Structures are given as structure tokens and as C-alpha cells.
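Pasting a structure here, questions to come.
One protein chain is absent from this view; the other protein chains keep their places.
For reference, chains read A, B and C in written order, and residue numbers begin at 1 within each chain.
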Amino acid sequence: MINKHYGSVASAVADIHDGATVMIGGFGEAGSPIELIHALIDHGAKNLTVVNNNTGSGHVGLAALIENKQVGKMICSFPRTANSTVFPDLYRAGEIELELVPQGTLAERIRAGGAGIPAFYTATSVGTPLAEGKEVRTFDGRDYIMERGLKADFALIKCQQADRHGNLIYNKTARNFAPIMAMAATTTIVQAGAYVEAGEIDPEAVVTPGIFVDRIVTVAAPAQESLLVAAGRSYP
Amino acid sequence: MINKHYGSVASAVADIHDGATVMIGGFGEAGSPIELIHALIDHGAKNLTVVNNNTGSGHVGLAALIENKQVGKMICSFPRTANSTVFPDLYRAGEIELELVPQGTLAERIRAGGAGIPAFYTATSVGTPLAEGKEVRTFDGRDYIMERGLKADFALIKCQQADRHGNLIYNKTARNFAPIMAMAATTTIVQAGAYVEAGEIDPEAVVTPGIFVDRIVTVAAPAQESLLVAAGRSYP
Amino acid sequence: MSTESVTGWNREAMAKRAALDIPNGAYVNLGIGIPEKVAQYVPEGREVIYHTENGLLGMGVAPEPGQEDPELINAGKKPVTTIPGAAFFHHADSFAMIRGQHIDICVLGAMQVAENGDLANWSTGAPDAIPAVGGAMDLVAGVKTIYVITQHCTKDGEPKLVSQCSYPLTGQGVVSRIYTDLAVIDVTAAGFEVIELAPGISFDYVQARTGTRLIAGKQLAA
Partner (left out) sequence: MSTESVTGWNREAMAKRAALDIPNGAYVNLGIGIPEKVAQYVPEGREVIYHTENGLLGMGVAPEPGQEDPELINAGKKPVTTIPGAAFFHHADSFAMIRGQHIDICVLGAMQVAENGDLANWSTGAPDAIPAVGGAMDLVAGVKTIYVITQHCTKDGEPKLVSQCSYPLTGQGVVSRIYTDLAVIDVTAAGFEVIELAPGISFDYVQARTGTRLIAGKQLAA
């Protein structure tokens, strides 16, 4: 029998090692696997390279992971938020590295990593500072730059419902980076709002097929990041 | 009001021009838009470059289009079938060109064409005759070849249900190439088993978002290719 | 160079003017700020589908207070709604729509636009700034038509329409048309061409507030 279900967020993240590359789903708070991130804070792995579109809000979730000095490098498209100075402060102090990637290039690099594509060409960022040092090549009269696929040791993502085989469906715009991160990571760890038997998700409506999912933890009532931030909460 | 609905397959394909590149959905008969193909035979456009995984069966559908001498070049992965000599005969006679592409490379080239990626690298076919003449490049110690994105002037595809905005859902393995061909074509023409008002397809379960769809024709009871072939039918 | 006595278009009027150029059936991505306002002014009878790069086509208006869903947001991370016929998808598919030239129109803000269509709207290049680009570079490289809505000058009165951008670029030669508080200006092979002036605004007034030579469009003579 296939059993990908873990009893706790702690056990699901227990082997994330120092120096690991960790993709974390979510666009802002939508889709952010906050319970898995907090488990990673408890676990304490250090010098992580974290891939996320942003750098978190307030002092919970991803911002708390950064504040806890567990992240050596962020790969993201938009490290500024209206309500967090955690990343900016560390960045200005030279205590965290930043690889800034245009959002669509970030998404495509992750998808390429998951699809076995080591590199591809894109017109995005040609002629801008973000293209500096990158190979430029002309196809059919237009300039493109080469970008590399991006893989990770682990992905932490959140979904609406998971079945026993690891098939996932999401909720609205909380889907965002999760399906491609699940593809790009060696070990994909999912916090699911509900866990059901195989066959309860319509095969036509599966968004992430179970082949991309390694571990599932049920988190039936996940915290809402913006409420924690509004309440001035911090983690741990 | 957005209205992508056409009254007939004939009107939907009427502007396909001689020399056009036409992607045709389907893997064998599953997903083959046979009514649209037959309309294209009636229409008569010549010297087409056709992209499909195969070359059709019997003397109907894609095989009939080829037999009718409308196809100058096939781009496909598997031009042999157990029950058709149409393509082999023309190919041996030097009357049709073949670009043979591994199936996954074909799929990825189509997806790249639709996603604005002019070229990418893949390990598929390295060291084989299909890599001859292609750029080889080493990433992280492994050899890859460069493959180009593939676009089309038109895509002809079949779906289960389309809504007024052009959102599509498919039936089982009839999905195959249709979603990526819809992305890669300038004009995507769909034969839909059912046409419904916007809102009747669950936004979480849409497979092809309407942005990729230009024309919809309702074909409520499409012919089944294998039955036509078994009955010895030919078109026109 | 005082602008006190001459107001030109306000933010609403700028959005309203841009909205006239959104055709029926267009797939449109609207940037944060004034561009967001365009949606509410699209003329009646036109059905426009809004894309937000975080994975939604068919974005609707802002929800009623109390109806917000933290998992239904736009690229600016504000709560939104969906229209009938909406579709959700993941980020790679969303940017395939952008990069693959499937989005018809994107309306964005700007820090500077050059007469060759270069756009700078993501960074001042200040050494202590936290660089953040989001999807801006993808949008300008991939969307078929890029419109800019911006105040004609900065708060300090510096022209934003210039001969060459001094800020780091977002994209090269990407802007088609600019809607400012003073005028509507096309980017042409010959340079900036003023095709419409705000009420009470003269061509010379606009020229005086622009960092490069303007061309008077034929339309202005009418």
C-alpha cells in the first residue's frame, strides 16, 4: 500500500538538512504553508536557500524563518512587502544573499527544473540589469537570454485536498507556485486541508498528480498569515 | 459580448491558407477532431505542414487529409500505424516530407512555442540519429541538445465541453496534445461535444483557459474514427 | 514651472481615457495603482477578461467588505472576486500566457518612458534600495501591447517622458502608448507623438514638461 501520510508537520520536515534548497509555495499569504514553515523553524535547519516569490510578512511564516537566521539566500522576484522589514534589514546588513529573478522567469525556471529542462531562452529582462552576465542569443531576429532550470531538495506547499496517492487540488489563487514546485523538488512535502482516500478526487480535475508528492500532513485549519500579522504575532 | 462560437465546421476552417502550419490534436483516434479535419479536406487548403503525433488510420481523418495531397510535410513522432499505408506510400514516393521528433520533445516544443520559449535543451535523443545536426551542450556534466519551440498558424482540437469564453475540459486520454496545441497556435479552432454558458465549468477544473481558444464549433456526436476505419469508410 | 493653475486629467480621467482603448473581448492585465482603475471605466457593451499573473483569468471587482478571501487575491495581493467563466492555473501557465503573447494589453505605471519605447518602472537604481521586480519584466517582454498610465512629471516636477531612461530598464522598446494627466502620447518610430491633449492643456505646455522633443499628431489639428 502506498502511504505518504505523516502524522505531524515535525516528522514531515525532520530530514531537511543544513544547506538544503527549499522551495516554499505561496504568493504572499495565499498558498503559504505556514504550519510547515513553523515546523522548519522548530527543526532549525540552517543556511537554507529558499525559493519563494516574496520574503514574508510580519514576524510569522517565511519572514520568521528568515528572521531566525535559517536562510542564507533567497531566490525571489519581489522581496519587499508593506509590512515586513525582516528581509530588508538583513539584506542591508549583508547577512542574507538575494538572487532577484523576474516572476515569470522564476516560474519557468522551476517548471523547467521539474521537467528535466536544464536551460531555456526567454526575452524577459533582455537589456536590463537582470540580464547582466547572461548569455544572449538571437532567434528569428529577437534577442533572448539563457536561463537555467531550478531544482530543490525539498518543496513545502499547501493544498486544499490530497488523496492517498498524493493527487492534489488547490483553492483559488492559493495554487500559484505549488504545482511547479512539487515537480522541481526531490522531496515534496504537502500540508493538506483534507486527506481523502484514492478515488475521491476527480481524475479530470487533479492539478498535481501524486507522482510529484512524497509526504502529506493534514492541517485542517491552517493559520491565516494576515490575521497573525495584524495581531502582531511572531514565531516562535 | 465575447462570442467565439461558429455555426459550422466549414466556416471555422474557411481561412486556413495554403502553406499554413496546422497542429491537429489527438493521439491515434483519441482526441482527433475528425469533423474539423474533414472540413479542412472540403476546404482544400494545400501544402500544409501538419503537426500530429501520428499520421492517421484508414482513409478518414488525418490519413484522408494526407491522401488528398493537402499535406506537404508531417511533423510527428510515430508515422506508422497498423491499418494505414497512406503516409508510408506517399513518403516512399517522395511526395511528403517527414520531420521525425521524439514524442516528448514534440510535446515540449509545442508547449515552448505556446509559452514564448524559442529554444530549450533536452537530453532526449542525445547520441542518436535524431540529434544529428543539433547543437550539443553540457550542463552539470550531462550532454543535452537544443530544440526549438514550435508554433502554428492554426490548431484543430477536440474537447468534451467548451464555455462561451472558450474554457475547455476534455475526456480522459483524449486530452493529450490539445491543451498545448491551443497555446501554440495563432488561431485555435475547437470542436466541442457541448457548448455552455460562461460559469458552467468549475474554474478549478478548467484545463484550457479561454485565452487560448479562438473558435468553437459544437459537434455533439463526433464520428468515432476506428468505427469508420472498420467499416472501410473513406473521406471525402 | 508651476502647474497650479492647470490641472489636466485627474487619476480617474486618465483611467477613463485609457479604458476607451480596451476593445471588446480583450485579455487584459492591469498593473497596480491607476492602471487598476481602468477596469471600472471600460465602455458598456464591451466584455473584457482580466488576467492576474498569480493565476487567474476572469478577475472581477473587489469583494464587498467582509467577503474577502485571503486565497483569492490579485498580483497586488488585494482581495478580488471571479466572474462566471473564470479559470485558475499555476504560475508557469500564467506566465506562459504572458511570455507567449496571449495577453492582448497590459496597462502599467512608469517611472520613465523613453522616446524609443524603453520603460523603467521597477527600480531607481539607488544603492540602498531593496531590488524588487515582480512580473513587470515578463509583462513588458511578453504582452502584445503595453500601455502606460503615469503622471506626466514626478512629484518634483521632473519629466518622466525622456530621450533616454536614466533608471534601470524594465524592457527595451516596449511601450506603445502613454496616458498622462496632460496628454495621450504614442510611441512611434519618429519619437513621442501627442495624439490628444487634456482639456485646457496646450501642446507647448506638454512640451515644456517633457524631456525630449514631442511630435504634434495630426489629430491635434482637428
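Keep this in mind: a residue touches a chain if its C-beta (ideal position, glycine included) is under 8 Å from a C-beta of that chain, and two chains touch if they have at least 3 such contacts.
Remember, it's a predicted structure, so these values are computed and weren't measured experimentally.
Counting contacts over the entire complex, the absent chain touches A, B. Of the candidate positions B:70, B:125, B:167 or B:187, contact with the hidden chain is made by B:125. Contact with the omitted chain, checked across A:109, A:164 or A:215, is made by A:164. From the options B:3, B:173 or B:186, the residue with contact to the unseen chain in the full assembly is B:173.
Set against the missing chain, the residues A:58, A:114, A:127 or A:193 yield one that touches it, A:114. In the full complex, the hidden chain is touched by chain B at residues 27-31, 53, 77-80, 87-88, 91-92, 98, 100-108, 110-111, 122-130, 170-180, 207, 224-226.
Interface with the hidden chain, as seen from chain A, comprises residues 1-2, 111, 113-117, 163-165, 167, 183, 197-199, 201, 203-204, 206, 209-212.
The criterion applied here is as follows: only the chains that are shown with their structure count from here on.
Taking the CA centroid of chain A as reference, the farthest chain centroid is that of B. Shared contact sites, meaning residues of chain C that touch two or more other chains, fall at 82, 88-89, 92, 95-96, 98-99, 142. Multi-chain contact residues of chain B (touching two or more other chains) are listed as 115-117, 203-204.
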